[in-house]
Every structure is written in C-alpha cells, then in structure tokens.
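Reading through the structure tokens given below for one structure.
One protein chain is absent from this view; the other protein chains keep their places.
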Amino acid sequence: MSELQRTPGRAAPAATAAARLLLPALVVLAWAVVLVQPRAGPPLFSAEAWARVGGFVSRLAGMGIPGEAAFARGSSWASIAGQALTTLSLSVLAAGLAGSAALLTVHLAARPGAEGPPARLPRRALGACVRGAYVLARSIPELVWALLMVLVLRPSPLAAALALGIHNAGVLGRLLTDVVEDLDPRPARALAATGAGAAQAFLYGALPRMLPQVLTFVLYRWEVIIRTTVIVEAVTGTGMGSALRFALSGREFTTVTVVLTAYVALVLAVDLLSAILRRTIRG
Amino acid sequence: MPERAALVPVRPRTPGGPTRTALLVFGALALAALTVDGAPAGAGGGLRTLGRILGGMLTPDLSPRYLAVVLGDAAITASYALAAMSLAGTAGVAAAVVASGVLYDRRWIRTLSRIVLALVRSVHELVWALLFVYAAGLSPSAGVLAIAVPYTGVIGRVLGDRLRDVDPAPVAALAAAGASGTARLLYGIAPQVSADATGYLAYRLECALRSAAVLSFVGLGGLGARIELALRDLDYGRAWTPIYATILLVILVDRLGVRHRRRFAR
Partner (left out) sequence: MDPLVTLEGVTFGHRDAFRLGPIDLRVRAGERIGLIGSSGAGKSTLLHLISGAGAPPDGGTIRIGGRSVHGLHRAERARAVGIVHQRHDLVDQLRVRHNVQAGLLGRWRLWRATLALVGPFEAPAAREALERVGLGDRFDARTSELSGGERQRVAIARLLVQDPHLVLADEPVASLDPVRAASVLELLTELAGERGRALICSLHQPELAVRFFDRIVGLRDGRVDLDAPASSVSTADLDRLYGPHA
C-alpha cells in the first residue's frame, strides 16, 4: 500500500508543462549564445589558459619578477591604507546620500492604501514620477552613472559619491516603498484626523515605525556599496579603485596583491561592522 | 489655550537601539562628508555637458539599424546573465545546504564553507572579470564565471541563513515519522523556504543583468560595451539607446519575478 500511482483525473495543463520547459530551454539557449561569442585568447578550460593563470598567480605572489615585491615594503601598505580610508568614507557618504534621498521621497512614491480615500490625480502623477525616477536610477548601473558624472564634473570623489548615491537611492527607494506600503496605515490616518498635514502624519506616524527597517536596509546596502565603490573609483580616479587599475595596466603584479588584500580586508570589515550595527538595532 | 499647546522640555532619556544607530550613522556621514574632497558642478565639462546628456536622453538614436544592433547586445547581455545564474543558482543552493549544515552538520565544514563564501563574495564581479582577463585572456566563459563566482557566495550565504531559520517543529515531527535527513530537507525544510528563495533568485537574476551589462566594459560583447563606445565618441543619442535597453531588460525581469512570487505566495 505504500506504492505510488499516478494522480487520476487531473492531467497537467499544457500551459504549465510548457512553462516548466521554458526556463531550462532558455538556459540552454543562453549558454549557446555565450559560447559562440568571439574570444581573444585561449578557451577558459584549456591547458594553455591554466598555464597562464598559474603564471599570473605566481606573479601576484611575487615570484619571477625583478626587484622587491611591493607587499614587502611598508610604504605600500601605508599608502594603500590611506586610499582605503578614502574609499571607506566615500562609501559611507554614498550610503548616506542614497538613504536620505530615498527617505525624503518615499512618502510620495508609496501608493495610498486601499481603505483610505483615493488620491487625486496630481498626487498620483507625482507618485508615478518618483517611482519612475527610482527605476531609472537603479536600472542604470553605477559604472554608467560614474561615466556620466565624470563627463559633467571632473574625475573626483564627488562624482563617485554621486554616481553611487543616485543608483542606490533608486534601489533603496524601491525597497522602502514596499516597507511603507506594508505599514499599518491607521496610526498615520489617526494623526491626519487630528489635523496633521500629510508630511507631518508621515513624520510622526510612519517614520518612527519604519526607522529600524530603514536602517537595516541601508546597512545591508552599504555592504554592496563598498564593493562597487572600488569599481567606480577606477573611473573617477580616486582611492583603491584607481590604484588597482593603474597597477593592473602597469603590470605591477605585487602592487595588485597589496590592493586586492586591502580590498578584501575592507569589505570584510564593512560586513562585520554592518552586522554589529544591525544587531544593535534589534537589541 | 496657548499655554497648554506650548512645548515643555522633557527629561532626556538615553536613546534606544534604532535611534542610537541612526546617530552613529549620521555622525559617520558627517565625518565622511568632511574628509571627501569634492568639486562643484561646472568644474568639468559642466552644465553644458549635463544639458547634452539630458538632450540625449530625450532623443536616443532609434534608427532601425542601430536598434537591431542594440537588440543583439541586449540578447548577449541577457544570455550572460542567465548563464551565470544557472551556475550560481545551483552552486549557491548546494553551498547553502552545506554551509547551513541541514544535511550534514559538522562545525568545521560549516565554518570553512562560510569563510570561503565570505571571501568569494567580497570581491566585485568586475574585479573578478579583470583578474580573469589579465590571467587567462578574454573569453566568454571567463565573463560568466566572473559573475557566477561571487554570486554563488552571496546566494549561498543568504539561502544558508534562511535554511537555518526554519521552524524546527514540523521537521522534528517528520523525524518522528521516520524520515531521513534528506527526506526531512525535502518535505520539511525546503517547502518552508521555497517561496522566499525563488523570490530571492529572481532578484539575483535582475542583479545579474546589471552585472552582465557592466561586464561588457571589460571587452565582452553586450550593452555596456555599446554604451562605452558611444560615450567615448560623446554621442549621447547613441549612448541612451542601450541605456534604455538595460532599463527595459531590468524592468522585464523585475515584473516576471513579481508575478512568479505572487503565484508562490498565494
């Protein structure tokens, strides 16, 4: 009696069967497209490629290059520490800009609840604009924003901060919109009934309840931002990112090792800090 | 009455958890703002360039030949993203099962896997790509791996945490009914996380799209390369077409993910 038999009657409709095949088919198609792309160099899984990787790694470790390895020199570490600090403050600034921008605009973006009075047309249009701005900001990768910023401002930390800030404002705006819409609307509505304006009702009635979650999201996002800051810096010419870029293009492999080590250390430190801060929010 | 409506100073209390963190955060922010050196707008190409960029935004190059080119780029970018996620999704789920210890719980295995995942995901995919390119030359598989490796780290970490936070009571009941570890995973643990997990993987696919677009800067085909080409020629009209394509692609995946998520949560 413990055998299996086919479920009677209910044959899976053709549509769901087709849908179940769609994803694997798309994956196969994707791989097909990828593998026919033009290649400049040996295929990845060939002996030659592995030999090159081996050579690269050994050069990173300082073997087979003339002169002293960069990581043996104290000065390299001192200078990378300075650049790491720049990168860190850039990431904090970007996170703060993104968080503030999102927080300031989210009460416009959130759609009013189903039970309350329907919003008037100008308010709906404004909400749609803000949400559209979020989409624009977050769909354009940080690197593209950085390229645009560099064209407008000169290559500078401000350009990097703005690029990261704008992109992440879109991400946080989207996340926070969900938070606001899921919030119980009654306290804010009660405040509105006592005469508070819409902004005040949000400030007193919604923001305090959202604050822990907002901070948690910002801290989670900071972990992503610190990783991308290095990339953006390669374009805007500051901090560790540009150090990495120059070291790679100048074939200074041991410097690359120094920068990479500092990069990983910085990212892990930020992850740790973010976890600690998130725990104090709950505590 | 006016006196009753006036504000009266309250005895200050030590701020609680969220407020304290907020103060810390804003303090750090102020510090950061002071140490970062900036330049006012207009010091670069300035407002004129800004104007041109905005102009390009309103008049993207929509000629059929260029559109076809951009469409091809979009297909390439989407393929890179999907291929990378096919790797990262499977490897990430496997890593999550190992790192959470739900099947085979040994302290050193869990710690080791968590360390590996943390190291691997701390490096941005573009840095991985640069390393791969410098190490092994330019190849499409390198691009896929550059995205898949750090994504495996992230997915393994997030899903691993979800697997650990599962409600243990139904799983214990299954054990009492005689289910083995793998059966408990299938019937008791996986169903509890599957809705969340699918939503998260869909979100990761959206991120992979953006990563793939950016990755094409390194020299692999795709939307990013097209954007960079246009910006190098300062042709903003041609730059915005692939940018719009990126946006549309991201929105598409976002919408599909939302619909799929709703079907699961219902």
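Think of it as A and B in the order they're written, each chain with its own count starting at 1.
Throughout what follows, contacts are C-beta pairs under 8 Å (C-beta built on N, C-alpha and C of every residue); 3 or more make two chains touch, one makes a residue touch a chain.
Every value quoted in this text rests on a predicted model; they were computed, and no experiment measured them.
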| request: Write out, one label after another, the shown chains that touch the chain missing from the document. | output: A, B
| field | Residue among B:Met57, B:Ala94, B:Leu119 or B:Ala175 that touches the chain left out of view | value | B:Ala175
| request: Kindly state which of the options B:Asp105, B:Asp167 or B:Asp233 is in contact with the chain not pictured. | output: B:Asp167
| field | Footprint left on chain A by the chain that the document does not show | value | 1-7, 10, 12
| query | When the complex is taken as a whole, what residues of chain B touch the one chain not shown? | reply | 167, 169-170, 172-180, 182-183, 186-188, 191-192, 194-195
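Operating definition for what follows: only the chains that are shown with their structure count from here on.
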| said: Counting only Cα atoms for the centres, state how far chain A is from chain B in Å. | reply: 6
| said: Could you list, by residue number, the parts of chain A that touch chain B in their complex? | reply: 26-27, 29-35, 37-45, 49-50, 52-53, 56-57, 85-86, 88-90, 92-93, 96, 99, 135-136, 138-144, 147-148, 150-159, 161, 211-212, 215, 218, 227-228, 230-231, 244, 248, 260, 263-264, 267-268, 271, 277, 280-283
| field | Residue numbers on chain B that touch chain A, as the complex places them | value | 17-22, 24-26, 28-29, 31-33, 35-39, 41, 43-47, 49-50, 53, 75-76, 78-83, 86, 118-119, 122-124, 126-127, 130-132, 134-145, 210-211, 213-214, 217, 219-221, 224, 227-228, 231, 234, 243, 246-247, 250-251
